[in-house]
Structures are given as structure tokens and as C-alpha cells.
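Let me give you the structure first, and then I'll get to my questions.
What you see is the complex with one protein chain gone and the rest in place.
And then subunit A:
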Amino acid sequence: VKQEETEQREEKLARLKARVQELRRQRDELRAKVDLQQKGQLGKAGVVSDAAQPSAQAVLEWKIKSVKAMLQVFYLTGISGKLTKQGVCFCISTAYEGTYLDSYYLDLLTKPEVRIHRHSVPTFIPLEQIAKKHLETDIRRFLSVLADHLNAYVGRRHQADQLQEHFSDQIEGTLQRNSLCNLLVFNYNLSSRSKTFPFNARLLYGDLCCSLPTEVTVSCT
């Protein structure tokens, strides 16, 4: 039995060794390929070009990737989407400054009239109100107003998260906020000359389309 065990171990070792060698070979091959590619791009003479005439399939696949990349750029603009059998599915992307945050989907039916089939908009956003006002008359305006609400909500939430994360040593306990993130209450400490002063701050964001507060109350507790 001992003999068998030793044999098994040796077998396993040999297999692992072989695998490592194979992977090293693959890795070195790829590295060389990528290096050649980089040199080719600098336009240096004397570098053998990689491919012969590309196949028709390769050309099509290139074009498909290219169009997909263009569609992804639309994601960065805030409104993207695709056509569906019964209408169109829009994707509203949100961001705070340079950081892209959540995206929300709206599956719209267009016949007999425009209406919302499915969506991923949170319940505390007044979607029905906005739809009632704009959806049938001006889809663009509807999306724009909805995007204002969503971006503002996400902006407020992001700022609250960042505040909690970066000032955790000064904040007492946790930030209190509602789901719409338009009311923020927290206690924090400020130190001056080895004395700490406890403060309480209350931020009210009266404008739902804005990510800055409209009313701030600071008190020393």
C-alpha cells in the first residue's frame, strides 16, 4: 500500500510539472505575440506582419465588436437602450461626477400607445407622476425628468456613502437617512485644542432633482 501511495504521489507530481511547463510555454508564446503586436503598432520596419488577408468572418466579427463598442459609449451619455419586439427598452445610467453608479431599466410598449411594461426604478421615485405628465406627449422629456430624479437620488446617496466612509472617525454612530436620501441626520465631533465638541447636523434636500441640500441645521449638543 505504501508503494502504491508513493507511486500515486509521483504520478501527480509529474502531471503538475507537465501542466506548469505547458502553461509556461503558452504564456511565453502569448507574451511574444503581444510584444510583436506592440512593435507593429509603432510602425517599425522589418517586423513581419501578423496575419495574412483576414477572413470574411473575422471582418464581420470586427465590425460587430465595433458597433457594440459604440453602443457602450451611449451608456456613458446617460440614455442607451435597444429596440424590442413590442417597443423599446431604455437604460438610464447615473453618475456622480466621474463615477458611474446604478443604471435603471424601462421596458416600454409603443402600441397602441406608449406605456411602461416593466421597470427597475425604485418605488420612492415618483415614476407614475412623471409618466402621467410626460410619457404620452414627449418621451424624451419623460426620460429627461426621470433621469434628473434618478441622478439626483444616486448623487445624494453616493455623497452620504462617501461621507460615512471617509469621515468615519469623526462621525458618531451611523448616518441616519431615508430611502430617498433627501434627509440626512448625523452626529459628529470636532476637536480643537485637545477638546472635542459634539455637533449634530441635519440636511434637508428639498429639491428632489438636486443633489445639494436646501436646508441645513447644525447644533452643538
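Convention: contacts are C-beta pairs under 8 Å (C-beta built on N, C-alpha and C of every residue); 3 or more make two chains touch, one makes a residue touch a chain; residues count from 1.
Keep this in mind: contacts and distances are computed from a predicted model.
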item: UniProt protein name of the chain not shown, from "Centromere protein P", "Phosphatidate cytidylyltransferase", "NUBP1 factor" or "Exoribonuclease phosphorolytic domain-containing protein"; value: "Centromere protein P"
item: Hidden partner interface residues of subunit A, rising order; value: 9, 12-13, 16-17, 19-20, 23-24, 26-27, 30-31, 33-34, 37-38, 40-41, 54-57, 59-71, 73-74, 76-83, 88, 93-95, 97-100, 140, 144, 147, 151
